[in-house]
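Sharing a structure below in structure tokens format, with a few things to ask.
Let's turn to subunit A:
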Amino acid sequence: GGESSSSSQGSNAAAADQLKPNADLSQQTLQVTVWDGYTPKELPEKVKAKLKVKDLKIALHETNEVAMAKLTASGDSGIDVAFVSGQYAQALNEQGLLEPIHPELIPNLANLYPEATQLSYDKGNKYSVPYTWGTTGICYRTDLVKAKPTSWNDLLKPPAWAEKKVTMMTTERWLALPALKSLGYSVNTDKDEEIAKVKELLVAQKPHLLTYDDTTFGEKLTSGEAVMVEAWDGWCPTTDPKGNIAFVVPKEGSDLWVDTMVIMKSSKNKEAAHALINYILDPEIHSWAAENINYKVPNKAAMDKVQIPKGSLLGIKPAELLDGESIIDLGQASTKYTTLSQDIQAK
Partner candidate 1 sequence: MLKIDGITRRFGDVTALDSVSLEIRQGEFFALLGPSGCGKTTLLRIIAGFERPDAGRVTLEGEDLLSMPPNRRPISLMFQSYALFPHMTVAKNVAYGLERERLPRQDVKQRVGEVLETVGLSGHASRKPAQLSGGQRQRVALARSIVKRPRLLLLDEPLSALDKKVRADMQLELKRLQHDVGITFVVVTHDQEEAMSLADRIAVFDSGAVRQVDEPVALYERPKSPFVADFVGANNLFPGTASGMEALKSGDFGMLPGTPLTQLEAGAEALLAVRPERIELADDSATRGLKGSVLDVSFYGGVSHISVEVPGHGKPVLAAVQGASTVQPGAKVKVRWNAEDAVIMAAGR
Partner candidate 2 sequence: MRRSKLLYVPFWATYVFLYLPIVVLVVMSFNSGDSAYTYEGFSLKWYGELAGNERVRDGLVNTLIVATGSTVIATVLGTLLAVGLARHSKSKTLDAIALMPAVLPDLVLGIGLLVFYGMIQLTLGLYSAVLAHGVFAMAFVAAVVRTRLANTDTSLEEASRDLGAGPVTTFMKITLPQLGPGIVAGALLAFTLSLDEFVIAFFTIGNSDQTLPIVIYSMIRFGVTPEINALAAILLLVSFTAVIAGQRLTKIGESRAQD
């Protein structure tokens, strides 16, 4: 069954295994779970050649939620390294499922921006290593908007020309984000009155939406079905050849999201897991992510190598990103957001 979550923060480090820096990796097999297209196709071959691990197998998950279900359902999911977003890494750790990071086995941690070691869900990268980061904003058609959006309110109370041409994300924390920010609240608030206000705003917004959409909003913009959508920076197709799509972080501010790499406590190949993370932090490899999936990576050495194409959002600096508020798991209170999202959908 599921793991008891009685353990408190930080107690995991003490229980950490002793890892051998010189373990024979050729005896170890790695099983990784990651979003599709999030790592280079040839990663397994490269890793096998470079690290001499016996094998590297990639499993793919569609969303954080699904990965979480698989990782928590049974004692040993058979997975060594998982890619999940920051707040999910936090939740996994709270449930005692993560192996503390052994920095001595990952010399490439030094490549990270200093800012990337101070992320609020895991200060000091105790159990997670950031892979990509970014923010959320409004992605829009420059040729179809009558006025450039600047505020979350442009999305929340769409003007007449945007009627039924606006989409929002429902992955629940991002559903609330625009309203929270426009009301000046924290993205991590657990105050019932604030959430109630948010609900009011979103319920009022619903009739004016084209639809809720977490995945294909970019496509809706290109096809012209939508003119303005809530979007993660990397998924806003600003590099579209027609050059009519732009991204803005509204003036009220936004979030900072991070997708991280974690090592499962149940892993029997922890040395190899560390070696893999270290290898990924190699600028050569890590820059691939920025170049191919349009998400910035928190790796200074890697970003320095990247040719930033015209219109790309990769140029946003870490300091700007840190203006965003990092989403953390709220424990029991996080169900309030599920309820919020259900309340709105059921209306």
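Simple rule for what comes next: a contact is a pair of C-beta atoms (placed from the backbone, for glycine too) under 8 Å apart; a residue touches a chain by one contact, two chains touch by 3 or more; residues count from 1.
Picked so that all candidates are chains of the complex that A comes from, given by their letters.
Not measured: the values here are computed from a predicted model.
Chemist: Which numbered chain among 1 or 2 touches subunit A in this complex, counting any copy?
Modeler: Spelled out: of the options 1 or 2, subunit A touches 2.
Chemist: Hey, which residues of subunit A end up touching candidate 2 in the complex?
Modeler: Touching candidate 2: residues 1-2, 31, 33, 35-37, 57-62, 66, 69-70, 73-79, 215-216, 218-219, 222-223, 235 of subunit A.
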